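Here the complex is missing one protein chain, while the rest keep their positions.
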Amino acid sequence: MSRERIRCEEVVKKFGGVTALDGLSLTIKRGEITGIIGPNGAGKTTLFNVITGVLSPTSGDVILDGTVISGLETHEICHRGISRTFQSPKPLASLTVEENLRAAQHFGAGVGGESDDDLSVSGVLETLGLEDSADSYPDQMGIVNQKYIDLARALMTGSTLVLVDEIMAGLTPAEKQSFVDTFGTFHDSFGIDFVVIEHDLETIRSISDRLIVIHNGQSIARGSPEEVLRDQEVREAYAGI
Amino acid sequence: MPESELLSVDGLSAGYDELDVITDITLSVQRGDIVSILGPNGAGKTTLMRALIGLLTPSAGTICFEGVEVTDATVPERIRAGISLVPEENHVFKDMTVKENLVLSAATKTKDRKRERIEHVYDLFPRLDERRGQRAGTLSGGEAQMLSLGQALVTEPDLLLLDEPSLGLAPALVEQMFDIVGRINEDGVTVVLVEQQVKSSVDISDWVYVLSTGQIEDSGPASEIGAVEEIMSAYLGGA
Amino acid sequence: MSIVERSPFNARVTGIVVLAIAAALVVPFFVSQSNLYLFTLAFLYGIAALGVIIPIGYSGQVIIAQGAFLGIGAYTYVKLSAAGVPTWGAVVAGTVLATAVAWGLGRSGIRAEGIYLGILTIVFNELFTALLSLFPHFLGGSTGFPAPPLYLPSFLTSAGMRSETYYWLAVGAYLCALVITLRMLSSETGWAFLSVKDDPLAARSVGIDTKRYRLRAFAYTGALCGFAGTIFAPVVGYISPGSFNLSATVDILLAGVIGGVMSPIATILGSFVVVFLPQVLRAFSDLRLMIYMILLVLIFIFLPQGISGLVSTYLPGIRRWLR
Partner (left out) sequence: MGLSIHLLVETSINGLIFGSLLALTAIGLSLVFGVVDVPNFAQGEYAALAGFATYSLMQTGLGLLPAAAIALALAAVAGVATEHLIIARFYGRDQYMLYSFFATFGLAFAFEEGVRHVYGTSFVKIPAPALGSINLAGVDVNALRVVTGLGAFAMLLVLYFYTRYTHTGLSMRAIADDSVGARIIGLNERRLYKITFGVGALISGTTGIFYGVLFSMSPTTGFNLTAFAFIIVVAGGLGKFFGTYAVSLLVGLFESFTATFLGSRYRLFIVFLLLFVLLAFRPNGLFGRVAE
């Protein structure tokens, strides 16, 4: 299969007067952790919403493994192997932590039922340190744990590409490091690719194989973290000079 | 509290249903200053602003305004005392006209004082004067931001809290926004500004606080706060 | 833990359930004929009330047309039995038709949200009763018509045991409906319903087709109420639009909500209140309906979680079981 998982071609998204995405084009490659950075309001979350079918683009296409998915429903896109976390965590409050994961495992694989890959519920709970709160309800737990639940649920859907939206905002350096390790384990031992939106340049530099910078709804730079962070245009976009 | 101190916050913690987003914040704002609060997304900037205006009751700490403790004061009481907030996303009343939005926000003022303040806002924003009779829902992003600012200014505040006024504005308008903040300050209004635009904020500020993971990382006069690079790395969560 | 273990049938609970069933079975020997009729009605309302728990408690959809689905079951039973269809055939047909109509209603209201869906279903309920009175000869108009009895094997209906048989039938039907509902709600389908209520966006992002499960909640509601309707008709002996209009729907809704909108097992508590409270208030003659309504408003104010909520606050152990 080609190295390309996702390709966005000239994607435009308008809300009333505001143009959130202004002809954005980018590619997400297989086997890589891709970082996405850009100042607030640049359109990063809108991009995730368009890829996962929450929003349909005003124009332009989103292509997954060669087929256009911009018309599909969110759950259909999940069945094709893309899942996500949310900027503010969205646990399913009436289900326990374990039921959140079991629901994702059951429904994530689509009509085919549970895929027989080796991601077991207890395994994921342990890796993310949630094993002793399996029976408690998410809203009894802190924001950090709710972010872990979002991530664990996305992994349990059996998808091979997880979009992570600012999961480390407001975390202590130690908590950030444990997330970085988690991405590493799931990437290396389970072959799951990640696309990570983050503000913290240090963290992004350490986990991303490739970096894409988005500003004013367009992709203004891409490449290895070192190249991109030295790019003058990127520095300007950030400092708002 | 030194005479010139308009607002003093001591050991403030606040958040949403028992989860504190900001913890043990202590800061002081001198009368007539522009104070910038910088920090990455999720550092607690908006939570701090909501606690200052009274939308959020803090779990600990005190807030004093002009020497009077307002920690438990309601929003209307704080507005009457002279504080007002321009929220992050604008909350203008879309189905009401620009004029009605301003009239309603100036409710605490006497009749003729109200007309004077509304005229003052129309001078500051001629575009709003032109579209006075139109529904606020028809305004562009920039115009709606001006109206939101106008709604705060009609109450004749001594302290104006501005939560990311440049968010979602086209680059040209951002320039204009910072000029307006400067002019408002020259009219004698003290401003606390929360912004993403690091360089432009520092340029117009007298004092800067850098907030990260709910705590104040760094603070000092704008001139000595150090090169923009330093702030950027602190702001962007550098090691 | 597999799904079945986790569901509430562990030892202590099974004890209570067996006790309850035993008690229910001996009731006919201690109760007068008229009260036995009310007990039977209470169990039928209990089945219909399960059709309140699933949409309002689990999938978070305001469906207010349970009376109409009850009516579809009842009228189908009566028309088919009159046409010579054997009893079980009429019961199955009534249930299936009610399910299909409910699914159709859900399909046509797919875009309506929250209270607007509620108003759409209320209008459907009124449409149903208005429709009945438009076809006097075929559907009995506003006067309605008698319902043939259930043709059961002779040994059951011998020696005037009919009201007892109907009572045991109603208890059996309620228990079957309850078990099926509990199993379904503690399975993945139950999770899907809860996810649709909690956060449709999060549900879709883990692969749940929220539209399909919203329609499925309508279908379950239609099936349960329709099934109850097919037994309701022979038990009452006479059906007319009045037994399936908005106030019938309100009674079924109250049966579901009083018990506690999240606990299927408590529907029997709610339906007993709805059936017996008006009798208890008989002393106040024509004011009894007014007092009945005021009492119910007070229940909403002071018992937000319903009786099961009250019970679980004082018996925390039971909370998990009553969900």
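By written order: A, B and C. Residues from 1 in each chain.
FYI, a contact is a pair of C-beta atoms (placed from the backbone, for glycine too) under 8 Å apart; a residue touches a chain by one contact, two chains touch by 3 or more.
All of these numbers come straight from a predicted model, not from anything done at the bench.
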Where the missing chain makes contact, among the chains that are shown: B, C
Among B:Ile53, B:Val98, B:Leu167 or B:Val191, the residue in touch with the chain that has been omitted: B:Ile53
Among B:Asp95, B:Asp112 or B:Glu224, the residue in touch with the chain that has been omitted: B:Asp95
Residue touching the undisplayed chain, where the options are C:Ala22, C:Ala83 or C:Ile301: C:Ile301
Residue, one of C:Ala173, C:Leu194 or C:Leu253, that touches the chain absent here: C:Leu253
Residues belonging to subunit C that touch the chain removed from view: 56, 60, 62, 108-109, 111-120, 123-124, 126-127, 130-131, 134, 247, 250, 253-254, 257, 261, 286-287, 289-290, 293-294, 296-297, 300-301, 304
Positions on subunit B where the hidden chain makes contact: 53, 55, 74-76, 78-80, 85, 87, 91-96, 100, 103-105, 107-108, 151, 155
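Note that in this section only the chains that are shown with their structure count from here on.
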Whole-Å gap separating subunit A and subunit B, where each centre is the average of the chain's CA atoms: 32
Residue numbers of subunit B (touch at least two other chains): none
Complex contacts: residues of subunit C adjacent to subunit A: 188, 191-192, 194-195, 197-199, 201-210
In the complex, subunit A residues that touch subunit C: 52, 54, 73-75, 78-79, 83-84, 86, 90-95, 99, 102-104, 106-110, 153-154, 156-157
In the complex with subunit B, residue positions of subunit A that touch it: 17-18, 39-41, 142-143, 166, 169-173, 199-203, 216, 238-241
